[in-house]
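Only one protein chain is missing; all other protein chains are in place.
For reference, chains read A and B in written order, and residue numbers begin at 1 within each chain.
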Amino acid sequence: MYFDSWSGFLVMEGHGLYVWSAYTMALAVIAYNLIAPFMARRRILAQITAQVRRQERLVQRNVIVNEVRGDNNENRSANPENTQLKHRPRRQEEGSESVERSAQ
Amino acid sequence: MNWTFFHKLGSPKWFYDISGKWLPWLQVSSLVLILVALVWGLAFTPPDYLQGNSYRIIFIHVPASFLAQSIYMMMATAAAVTLIWRIKLADMALKVMAPVGASFCILSLVTGAIWGQPTWGTWWVWDARLTSMLILLFLYIGIIALRGAIHTTEAAAKACAILSLVGVVNIPIIKFSVDWWNTLHQGATLKLTEKPSMAPEMLWPLLLAILGFYLFFTMVMVLRLRIEIISRERKTRWVKELVS
Partner (left out) sequence: MVRGGKMSRVDQPSMRGFSACLALIRRDLTLTFRSPGQAINPMAFFLMVATLFPLGIAPDREVLSELAAGVIWIGALLAVLLSLDSLFKSDQDDGALDQLLMSPHPLPLLVLAKVFSHWLTSGFCLTLMAPLLAIMLHLPSEAFSPLMMTLLLGTPVLSLAGSIGAALTVKVQRGGVLLTLLSLPLYIPVLIFATGAVNAAMQNMPYTGHILWLSVFLILGVCLAPLAIAGALRVINE
């Protein structure tokens, strides 16, 4: 321990205010980073449980018979919209080709 | 080469399961490290011969600055992965890193300003490093704002990825031009930190603090990623089972 007393530790030879306010700020940022995810987690879990319950109610009323989809592993392939875009010019050509073919 | 590892890494469910095991270790180690480093730095190191006790802010300021800069680099990496391999997890990482990076950027700026008052006699100096850090904060704000403005997840992901890449190309240019501008204007010549001249009894707690802050960032990122995974995969069966 460098300081000989608590008051010496708090005052820090006149620099205490700066040091302690900087450390308080660090504490605030750390606390924000810890609290924000927990708040978000609680909110999203509540949303999902509400959604699940709503769906169950609908299933009971036979409005939706089976809307529960399986695991959609979208990561395995590129997203479908994009592949569509890539294929677009090719499709046009295919179209024009088929027109030509039919003309022949 | 076996690529299943790579695909597994991109699977949100796999990440959710494995990160649940990492999380307690990360939480304990990061908080203990930060606590030890800061108490060591606050109470057990001798004061600086030039700056007195105010130099103790270094144990927050330097880790926060390092983190703010490297988080942006990590975001750019995640952006490249998002655009090239279209791995959803990379985009989630890009999204959750932005607010964390911005918070450490603010911490770095505020502690720098507080440190400036006893050292330079003024809260703010248009010093090259402080100015670059401020511009880095603007870059973070831009990415967060863009993410908030585009409502479709897919488009927002790629737009943010492009913006982070544009930003990372610009960071060296901005840094260079701000340094040039600073030398022209003869700003503050006093540097906050002079690394080689640091005594080892000050350096050790600093290194510990840097390690602790990085671990803390990893922990926060894992926490936020898990929430983001649940939020985006809410229609899948495993998330529904997890919740109920």
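Please note the rule applied: a residue touches a chain if its C-beta (ideal position, glycine included) is under 8 Å from a C-beta of that chain, and two chains touch if they have at least 3 such contacts.
Because the structure is predicted, anything quoted here is derived from the model rather than measured.
Contact with the chain not shown here comes from a single listed residue; of B:L50, B:V166 or B:L203, that residue is B:V166. When the whole complex is considered, the residue among B:L31, B:I135 or B:L211 that touches the unshown chain is B:I135. Summary of contacts with the chain left out: across B:V28, B:M73, B:A145 or B:A199, the touching residue is B:A145. Listed here are the chain B residues that touch the chain not shown: 83, 135, 138-139, 141-142, 145-146, 149-150, 154-155, 158-159, 162-163, 165-167, 169-170, 173-174, 176-178, 180-181, 184.
The working rule: only the chains that are shown with their structure count from here on.
Here the CA centre of chain A is 18 Å from the CA centre of chain B. On the side of chain B, the complex with chain A involves touching residues 7, 10-13, 34, 38, 42-47, 52-54, 56-57, 60-61, 64, 86-89, 99-100, 103-104, 106-107, 110-111, 114-115, 117-118, 154, 216, 220, 223-224, 226-227, 230-231, 234-240, 243-244. Residues of chain A touching chain B in their complex: 1-3, 9, 12-16, 18-19, 21-23, 25-26, 29-30, 32-34, 36-38, 40-41, 44-45, 47-49, 51-52, 68-76, 78-79, 81-82.
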